[in-house]
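Not every chain of the complex is shown here; the ones you see sit where they belong.
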């Protein structure tokens, strides 16, 4: 699927379709579990997005942020989602389920398409023309021309979206590991300083992955306080002795 | 003899193409309900003949009936290959199974901007624009009789698995209504070209 991207034809693949393809490729049904599972693949896909009109790119990012939410909850089962966040997860699942039905319906239509059409007459019975110009006059016709010019679709502005590159989870994990192997210990707030909200989420996920794989441990003194990450994989810390 | 159904038949025959039901009513000086009734009678009378009637929400047309269409197609060597892409077919599926829809609704269901696909479908006569009774700013798109006849059906109810799919989709609209976000607010991209 990746790379099969072409806005120039009407085979343009949007975010929902991309996501649905990823889920269907894995023969999974639409759920939190399958969405958490395909999140990385989706982000990798979004990263390779070619220049799209701004609106389209925004749709991709919007879906990406909901996926990150689902992914964080999968990694942190105790994490509580706000009502808005829960709604956005439910809404994404609902949209995917509906698109799945539409795609099923369009596959049914594909089979019928032009297979056994009911035919319109090839020619209408000849009718003698009776000159009846009604309101046709130079003024009304030129006004119609001007009106038509005003509604002609403008060539779609291919405004290149200025979107910060979406960070791949894997890259961030590598970066975090490097950082920790040099410093052993880092504060989450420092790591994510001057990062936007989206990148902060990716960093947070990368951190959780490192903890899960046993390469790092984290401590947080109090709720909402800063998180300290420590390198666990290099054996006993050498400092402080 | 039912006068109106015969007049409708003659009118559609002379027109040689589809006519809006409204226009049939105007031209024959009849009420819309009478026209609907006349169309039903006409379809019944045409049963087992070489012609049949295709009827959408808004239009009607006289066409060659399915059993004899292949013979006519062969006789005229009609070229019927009408390519349609996946995007176009999805839009068609939405409008046939979900019902008349605005571009915003179609965009939201598909998750992408559909304006150029819709424009292509309308200019090919597969969809028609209609005023939206709920929102004057946005058109509703409806199936044409040409779309139905291309699928070989006389009205939308003859679509494959119509009842099942239509009710599954209706269930989504229901749950959507209940949820906090009203459907219309999910306008996707800012493209205003209809």
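Residue numbering begins at 1 within each chain, and the chains themselves are lettered A and B in the order written.
Note that a contact is a pair of C-beta atoms (placed from the backbone, for glycine too) under 8 Å apart; a residue touches a chain by one contact, two chains touch by 3 or more.
No experiment lies behind these values; they were computed from the predicted model shown.
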**Copies per chain type across the entire complex** = A x1, B x2
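The working rule: only the chains that are shown with their structure count from here on.
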**Separation of mean Cα positions, chain B and chain A [Å, integer]** = 32
**Asked** Can you name the residues of chain A that touch chain B in the complex?
**Response** 9-17, 53-56, 58-59, 63, 87, 90-91, 94-95, 97-99, 101-106, 108-125, 127, 153-154, 156
**Message:** With touch defined as at the start, can you tell me which chain B residues reach chain A in the complex?
**Reply:** 13-18, 52, 54, 61-66, 69-70, 72-73, 76, 78, 80-82, 84-90, 92-94, 96-97, 108-113, 115-117, 119-120, 146, 148-154, 159-161, 165, 168-169, 172, 175-176, 179-181, 188-191, 193
